[in-house]
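For this depiction, one protein chain was excluded, whereas all remaining protein chains were kept in their positions.
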Amino acid sequence: MLEAVAVSKGFPGVQALSDVNLTVAPGEIVAVVGENGAGKSTLMKILAGVQVPDAGTLRLNAREIRFASVDAAQQAGIVLIHQELNLAEGLDVAANIFLGREPRVGGPLGLISSRIYSDAATIMQRLGLDVSPRAAVADLSLGQRQLVEIARALSLQSRYLIFDEPTSSLTERETERLFTVIRQLRADGVGILYISHRLKEVCALSDRVVVLRDGRNAGDLLREDVTHEALISRMVGRELKQFFHRDQAATLATASAEPIVRVRDVRWSASQKAGISFDLRPGEVVGMAGLMGAGRTELAETLFGIRRRLAGTVEIAGRMIDVRSASNAVEAGVLLVPEDRRRQGLVIDFAIRENIGLPSLGHWNRLRMVDRRREQETSLMLRDKLRIRTPHVEQIVGLLSGGNQQKVVLGKWLAREPKLLLLDEPTRGVDVGAKAEIYEIMNELAKQGVAVLMISSDLEEILGVSDRILVMHEQQLAGTLTREQATEQAIMHLATGGMGNS
Amino acid sequence: SSGCGKSGEAKTRVAFVSNNAHEFWTYAERGCEKGAKEFNVEVLFRRPPQGSAVEQQRIVEDLLLKGTKALAVSPNDAKNQVEFFNKVADQIPLITQDSDLPAGSKRRCYLGTDNYGAGKAAGGLIKEAMPDGGQVLVLVGSLDAQNAQERRQGVLDELAGTKNATGPKLGDKYELIDTFTDNTDQAICKTKVDAFLVKHQGDPNKLAIVGLWAYNPPAALEAVKNAKLEGKVKLVGFDENQQTLDGIADGFIHGTVVQQPFEFGYQAVRLLAALAKGDNTVLPADGVLPIPHMVIKRDNVAAFKEKLKQLLAPPAA
Amino acid sequence: MKKLIGLLLFAIGLYLAVFVKVPEGNDNRTKNNVNMARRMSQLGIVSLGAGTLIIAGGIDLSIGSFMGLCATVLAVGMQRQGWSPPQAIAVVLGMGVVVGLIHGLLVTKLRLPAFIVTLCGLFIYRGLARWWAGDANAGIGPGMFKRAFSEATPLGLPVEFVYLVIAAIVFYLLLQRSIYGRYLYAIGSNELAAKYSGIRVDRYKIFAYVLCSLTAAFYSMMHLAEVASVSPSNVGSMLELYAIAGAVIGGCSLRGGEGNVLGIILGASILTLLQAVVSFWDVPQSLEYAAIGGALLVGAIMDEVLRRRGPATAHG
Partner (left out) sequence: MKKLIGLLLFAIGLYLAVFVKVPEGNDNRTKNNVNMARRMSQLGIVSLGAGTLIIAGGIDLSIGSFMGLCATVLAVGMQRQGWSPPQAIAVVLGMGVVVGLIHGLLVTKLRLPAFIVTLCGLFIYRGLARWWAGDANAGIGPGMFKRAFSEATPLGLPVEFVYLVIAAIVFYLLLQRSIYGRYLYAIGSNELAAKYSGIRVDRYKIFAYVLCSLTAAFYSMMHLAEVASVSPSNVGSMLELYAIAGAVIGGCSLRGGEGNVLGIILGASILTLLQAVVSFWDVPQSLEYAAIGGALLVGAIMDEVLRRRGPATAHG
């Protein structure tokens, strides 16, 4: 039995946890839910020896414990899979999986056994991570990296495993696979803590759900009592229109408009068999689905000019655009909310204000001076609109909770006026309340005539918000589904290579 | 160390500034120490650590502000520093040592070796070692230093028997092969000579290498040993590096021309002490106090080493 | 902020340490202030250039050699080739722009490591300086050039100090007030995020290299004006270390994205003042370097210890 008793932890300006209690027994899956910034990750870091609580105690099998380091927690059998990926990019997959616990030969010489690759392959297979164990992590897509992190934790033979939003970049398929593994672990007597903002997963997986609100316990529900409504009301402390659904009328209204974006035969890799072509109409919200590594991110990056376009044309509002760099794209009204917030989305050492101002400064002031007032006003406005939980907008972004960081990434682009808005997993790690806000914003932009292309691995989300759905498979457009045609089965059929109608 | 004279409550303060931090100046410092005691002054001894004009000038500026009453300096770039040192000479008596400011400057006196003459002496050593003629390789840290240019010219002129010889032909018997520079890096100097000896196709007995700066002869000696040509290639040097003297004793280096830096220090302090008190009678009439160079060869090397040992010994506390 | 106050106190302490050793009367103290202001200003200006580049995540090891080349070209041009001072200045500033562009293009377009590019520069410019001067010293006489770059102004301050003030204002506006500066910080902190924000990363990096080379070129004028002589084989050697050290002491991190104008100037001042302290306190010559290094280290340790004793900062 792993217990946290009356744990508190404060940071300058924020009380992240106050007197929080949590228990997990061997063979039990406990989900922890709460809004962004509720203190979930902080609590998990304390359990795993990454951070030290200001007050309160931890107990393992009724014995008080105090970890001096991550290493000590691991020795005690407690392992955390961090919300933010932390991989050594220069090393290969196998090296990352076994970092710190390499199979050795040669005694004190500490030579690494070549068994490392076969051992890695076994674990990777279990998770369905379909890359070579010798592949450099730098070459993997975000979802694949997330699986590497998970594989690393699984290899640890731990007694308590903590998953901090493991599925935020995983597609349905990998998620299912992961659940099978987690259930297997439960059967083996491992105690599991599981954090997610996807309430569907929480309902499907957990034996018990602990709710945190503003750093305090706000409920402890048994499996039988878990419903969306019950969770949400405890999380946010108020009623919420529970899920967003795109207005049918809006879909119809856009159906007949002239396309504002025409993509023709676009290719970015020599290995692509054919180019990619599609149209987007103004006011349309188009979802893009696909399996992990299907090339959705690559397509978005190509349209945005970050990735070299090998062939094809992109036309926005009747003008061919020569997208050779991201700045050209931005000038042409093409904006991208990238998928990996810490690497691509944010300058982690900048304040919220500075991050939000970054893409707009040049746009705001002809004198090329930083317009601090406008920057300040915009970030305050966006903080409220996106409900970014922070003491002030001068807070360093790196110190925000994961979901709040994601909101800042979105906020950066909302200060500009796009023609085509590309969103790559925009709600990754964002709580239900804020998700609804984000959909609302997409909707509003669409109303103003923007074409919105949203990449998501959350089928529920895709089905809920899109007028139309593009499905990718192996760097090809596998098909397009209208709202009427779209079901989870139809999407999965296309995404896995079945033939579609387009 | 810097404040040589004993705690100088009311002692007159004079200063001696070198042009780099090499061992050569440590002998001069010992001479200064002796002079400080004898003439009852405090001597501030300063070395520009990288041997650049800017360091030297800043050192002098600071010395002036510290109340220095007379200064001896070895200008890093005599030709171009005239203006600066003239300004100094307007404030306190200034003498130059080791290398002189161009004619017309306001320095009171120059003391030191005639570098050109010393070069000629080295040329003489080459002639002696290789009377039937041969090829000559010159080594030096950098050619933009004035003493390097003067010594080299002395060597060339002596061998050619003319003025302003340029080579490669030096008279009918000698030939200048090249002048290697090494940025005062002994290892680079040796590396270059190593490569040269591999490449060189002439008779090693008809090859002389002359090192103009203190570390050049030892570097050349190690390279020659490395090529197993010791005793064949003729080596001639400058200054009193320990390895050079050992090489002479062993018979692998023909001889070296030394400058008596101890005397630089001692004589400079003698003049400075008087000048600081306003006593100009110590100045030589023609404004030059020559400190003769000496030629060290196998016959006098033992005695010279003994003398050096005494000079270098730190002053008794 | 805390860092800046620490630096300021350190600098003031050093200044006083020099001050007490300067005998009164005879205008000595004023003269000393002028000397120190001059040296501090020279290093400060080149540290600003180096610091800007470091903030943008770059590095330039060729500062010393390049400034040596510029000083040589200036001196040879004016002494032997009869260039007028304005002509010589134009040539050297042009060289600054061209060399900065070359560095920047090689680093951004060919993606060569900045360390390699500027290390090659370190060798190349030194060689070119020696070759250009024919391995002989060069110098300038008194005149307009000297007055323009190394003279006391009506207020008694050296003209270099005026340049420093101008440079400080320009760099302050640039780095801390303009969008370009913001972009440089962003690029230094997370180049990818800057790129994804639509910033023309390459262009701004090149700009930072040009600024750095330009300050080195400008330094060469002040240097030549002060010293009047250059010896091409060693003029400016180690300047890159001092310039970078000034910036780093002043709070720039070599990982990029950190540092500010005031810190850089204080860092450069501390280096200059340390040398003056050593000179005025009659530290044994052989130990002089050890004293400078030791004082610097002690300063850095104190700074760290004091900061730790203060309230925990936001950075975890």
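Here the chain labels run A, B and C in written order, and each chain numbers its own residues starting at 1.
In this text, a contact is a pair of C-beta atoms (placed from the backbone, for glycine too) under 8 Å apart; a residue touches a chain by one contact, two chains touch by 3 or more.
No experiment lies behind these values; they were computed from the predicted model shown.
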Q. Which of these, C:Met36, C:Cys70 or C:Val117, touches the one chain of the complex that we don't see?
A. C:Val117
Q | Hidden-chain contact residue, picked from the options A:Asp19, A:Asp71, A:Asp130 or A:Glu229 | A | A:Asp71
Q. Of the listed residues B:Thr12, B:Asn147, B:Asn241 or B:Thr256, which contacts the missing chain in the full complex?
A. B:Asn241
**Q.** In chain A, positions touching the absent partner
**A.** 50, 69-71, 74, 80, 82, 86-91, 95-96, 99-102, 104, 106, 109-112, 136, 138-139, 152, 269-270, 301, 306-308
Q: For chain C, enumerate the residues touching the unshown chain of the complex.
A: 61, 106, 110-113, 115-117, 119-128, 130-131, 134-135, 241, 244-245, 248-249, 253-254, 284-294, 296-297, 300-301, 304-305
Q) Footprint of the hidden chain on chain B, which residues? A) 20-23, 25-26, 29, 47, 49, 143, 178-181, 184-188, 190-192, 194-199, 201, 214-215, 218-219, 221-222, 226-227, 241-243, 246, 312, 314
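Basically, only the chains that are shown with their structure count from here on.
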Q: Average the CA atoms of each chain to get its centre, and name the chain whose centre is farthest from that of chain A.
A: B
Q: Could you put a whole-Å number on the gap between the CA centroids of chain B and chain C?
A: 34
Q | Centre-of-Cα separation between chain B and chain A, whole angstrom | A | 72
Q | Geometric centre distance via CA averages, chain C-chain A, whole Å | A | 44
Q: Going through chain B residue by residue, note those that touch at least 2 other chains and give them in order.
A: none
Q. Can you list the residues of chain C that touch 2 or more other chains?
A. none
